[in-house]
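Data block below; observations after.
All protein chains but one are shown at their positions in the complex.
Residue numbering begins at 1 within each chain, and the chains themselves are lettered A, B and C in the order written.
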Amino acid sequence: MFEHQVKFRVLYSDTDKMGYMYYGQYAKYLEMGRVESLRSLGLSYRSMEDTGVIMPVLDLKLKYIKPLYYDDEVILITKICKMPGTRIYFEYELRNPKGEVATIAETTLVFVDRETGKPCLIPENFKSKMETYF
Amino acid sequence: MFEHQVKFRVLYSDTDKMGYMYYGQYAKYLEMGRVESLRSLGLSYRSMEDTGVIMPVLDLKLKYIKPLYYDDEVILITKICKMPGTRIYFEYELRNPKGEVATIAETTLVFVDRETGKPCLIPENFKSKMETYF
Amino acid sequence: MFEHQVKFRVLYSDTDKMGYMYYGQYAKYLEMGRVESLRSLGLSYRSMEDTGVIMPVLDLKLKYIKPLYYDDEVILITKICKMPGTRIYFEYELRNPKGEVATIAETTLVFVDRETGKPCLIPENFKSKMETYF
Partner (left out) sequence: MFEHQVKFRVLYSDTDKMGYMYYGQYAKYLEMGRVESLRSLGLSYRSMEDTGVIMPVLDLKLKYIKPLYYDDEVILITKICKMPGTRIYFEYELRNPKGEVATIAETTLVFVDRETGKPCLIPENFKSKMETYF
């Protein structure tokens, strides 16, 4: 299993009139979790795209357990629990400043060859990095 | 069962460098679906809030079947398939300009008394409108 | 002079914890104003892009005079006050449900040839539509 942590602050921009982080603002932070977790492995999503492989999102699940508030420093934990093949599953946990699990989430992404538009296997350098965790 | 349709256009603002509607931009349109479907029943979410009942989102599920593209006119179908109690379940279908189902989604919301912060029953006027559909 | 009106509703998504429409949410509605005003002339920004001309934004000015609130139905007035050449200037006025001017804005965009990345003249069909207003 592979696990990574990154922190972010809830911006005013993220809040809504209820005073919470708006339910539609989480997805971009999950993206940040994916990209920074890959970067921590020496993998750059941008470089992967430059070699012609893109990773569209197939599905997203979010469970809002406790609200996140303005200026909260949130710990975002990103996990890959299964060796990726054509698809890659990410799991996420967002912890509020008290250390409580505020949100859990899951996404499935698929490796796609930009030329053909068809699913393809995980690129070799990505695969070899991942194999050390499984 | 209650069903409602509304249309929207994919803005440049909604796209990402892949050329698709970004996966994190859907949630706000689901919100639009909820609010406009309620308005079509003569129910105003704003008025409900003014009477002290808020409706935080408990969970969100999105399945991205086909991409939506810039300037696509999208049909958003919002459904309530079950009589709401303390919670209300919405289902959604987004159809692309060819009429194909591009995205399906589900959300659960809970009625909460703003004073106590505790779940409460569906407000009476909302309930009586809903009962005609079930 | 060319002038166009379109309406939109302030979403929960647009609000912040102050209860106002967040100052960073206006730009996407200005984009909607531009695109819908052009569409009303029979011009499609998407088709223009398909012929190889893009229109990046050079500058943006926004003056927030009165707040806009959740669920407000806002009238967005988009104006072109000067015959466009290589650049096009838009002016905007947002009116709240009382009819008061809540926000004024300006943007400058430039026509760019996507191949060369260099500024180019306004496309012919766009030019001829515009000339009837000046």
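Quick note on the criterion: contacts are C-beta pairs under 8 Å (C-beta built on N, C-alpha and C of every residue); 3 or more make two chains touch, one makes a residue touch a chain.
All figures in this text were calculated on a predicted structure; none of them were measured in a lab.
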Hidden partner chain, touching residue among A:13, A:108 or A:125: A:13
Contact partner of the left-out chain, one of C:20, C:92 or C:126: C:20
Touching the absent chain when the full complex is considered, from C:60, C:81 or C:121: C:60
On chain C, residues whose C-beta touches the chain left out of the figure: 18, 20, 23-28, 30-31, 54, 56-64, 67
Residues of chain B in contact with the chain not shown: 12-13, 15-19, 22, 24, 70
Touching residues on chain A - with respect to the absent chain: 9, 11-13, 27-28, 31-32, 35, 44-46, 70-71
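To be clear about the criterion, only the chains that are shown with their structure count from here on.
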Residue-number overlap at the chain B/chain C interface, same or different (half cut): same
Centre-of-Cα separation between chain B and chain A, whole angstrom: 24
Computed distance of Cα centres, chain C from chain B, in Å: 27
Junction residues of chain A - those touching two or more other chains: 18, 24
